[in-house]
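There's a structure below that I have some questions on.
Only a single protein chain was left out; the remaining protein chains are all shown in position.
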Amino acid sequence: MTTMNEGPATRALAGLGLVLPPPPVPKGVYKPVVIVERMVLVSGHGPLLPDGRLIKGRVGRDLDEQAGKEAARQVGLAILATLVAGLGSLDRIGRVVKVLGMVNATPDFTRHPAVINGCSELFAAVWGTDRGIGVRSAVGMACLPDDIAVEIEAAFELA
Amino acid sequence: MTTMNEGPATRALAGLGLVLPPPPVPKGVYKPVVIVERMVLVSGHGPLLPDGRLIKGRVGRDLDEQAGKEAARQVGLAILATLVAGLGSLDRIGRVVKVLGMVNATPDFTRHPAVINGCSELFAAVWGTDRGIGVRSAVGMACLPDDIAVEIEAAFELA
Partner (left out) sequence: MTTMNEGPATRALAGLGLVLPPPPVPKGVYKPVVIVERMVLVSGHGPLLPDGRLIKGRVGRDLDEQAGKEAARQVGLAILATLVAGLGSLDRIGRVVKVLGMVNATPDFTRHPAVINGCSELFAAVWGTDRGIGVRSAVGMACLPDDIAVEIEAAFELA
């Protein structure tokens, strides 16, 4: 059975067999998502798991590159959960505009792009390799809230 | 006596009994505020006090969480001073769109959202709990200019 919300992005996510976490509840004075004209902005998200736990620790010490990349994919899934909750469907997004990927990393860590690809590859799988990929910065932070491994904020354009 | 610039946001700020610092003077090659179409962007601001001094130090070592939150509120006041200087009135702002809160924090600090709430609660008091709250990221930096405790940049939409 199909629903009115079911377009290519929704079907692509279903095809990946991934489970969205519950949409994150703000832990401070902010909104998860804001729509301003044709732009959709989402707050910094962490690697929220379906059971409500967060992937914590420092990449380069507690998590290796692959575990960091999986944490970034989980951040991406949390962002998708926020978009579904806020917009009703992933198909209301026309394209990814911008990703800021922030890694909780050891001072000698240098593989931030490979880590943040965990989120970017998810978005590319959902919206395609043109519309699913935007500009990006991937950088290393001194520390992150709740010691989460990765925090990502993003901007999208409405379809 | 009321003035033409006095709307709800101006009155709300007056009701808080807080003193704005002088609008910050850029310490580099940038503008304090830029208007682009209907968006108002402000540069990264520090915790500037009315006497011109800055709140300095690292949260988690030199400042505890509460002192960090007060520093973030002071950053918010500096941003308000920039908006008044650049736009003429806080009432020209229709809503808060985005806040990026950067905390000068020890590597083990994990309470960035509580710190940045110092700014976000101020904005919510000025513009209300719907229009005064936008998306946000709150993260930990290795270091900040002049060793300031908090730096925040923000985006608003014109009324």
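In order of appearance the chains are A and B, and numbering begins at 1 in each one.
Following the convention adopted for this analysis, contacts are C-beta pairs under 8 Å (C-beta built on N, C-alpha and C of every residue); 3 or more make two chains touch, one makes a residue touch a chain.
Since the structure is predicted, the reported quantities are computational estimates derived from the model, not experimental observations.
Peer 1: Among A:Leu20, A:Ile55, A:Ala81 or A:Ala105, exactly one should touch the missing chain; which is it?
Peer 2: The one listed residue touching the chain not shown is A:Ala105.
Peer 1: Can you work out which residue in B:Leu18, B:Leu41, B:Ala85 or B:Ala159 touches the chain that's missing from view?
Peer 2: B:Leu41
Peer 1: Which of these, A:Ala71, A:Leu87, A:Val126 or A:Met141, touches the one chain of the complex that we don't see?
Peer 2: Checking the options A:Ala71, A:Leu87, A:Val126 or A:Met141, the one contacting the hidden chain is A:Met141.
Peer 1: For a quick check of understanding: of A:Gly7, A:Gly57 or A:Pro113, which residue touches the chain that isn't displayed?
Peer 2: With A:Gly7, A:Gly57 or A:Pro113 as choices, the missing chain is touched by A:Pro113.
Peer 1: To test your reading of the contact rule: which positions on subunit A touch the chain that is missing from view?
Peer 2: Given the touch definition above, subunit A has residues 38-39, 97-100, 105-114, 116-117, 120-121, 124, 133-142, 157 touching the missing chain.
Peer 1: What residue numbers in subunit B mark contact with the hidden partner chain?
Peer 2: Touching the chain left out of view, subunit B contributes residues 27-34, 36-37, 41-44, 100, 102, 141-147, 151, 153.
Basically, only the chains that are shown with their structure count from here on.
Peer 1: Distance between subunit A and subunit B based on Cα centroids, please, to the nearest Å.
Peer 2: Roughly 26 Å, centre to centre.
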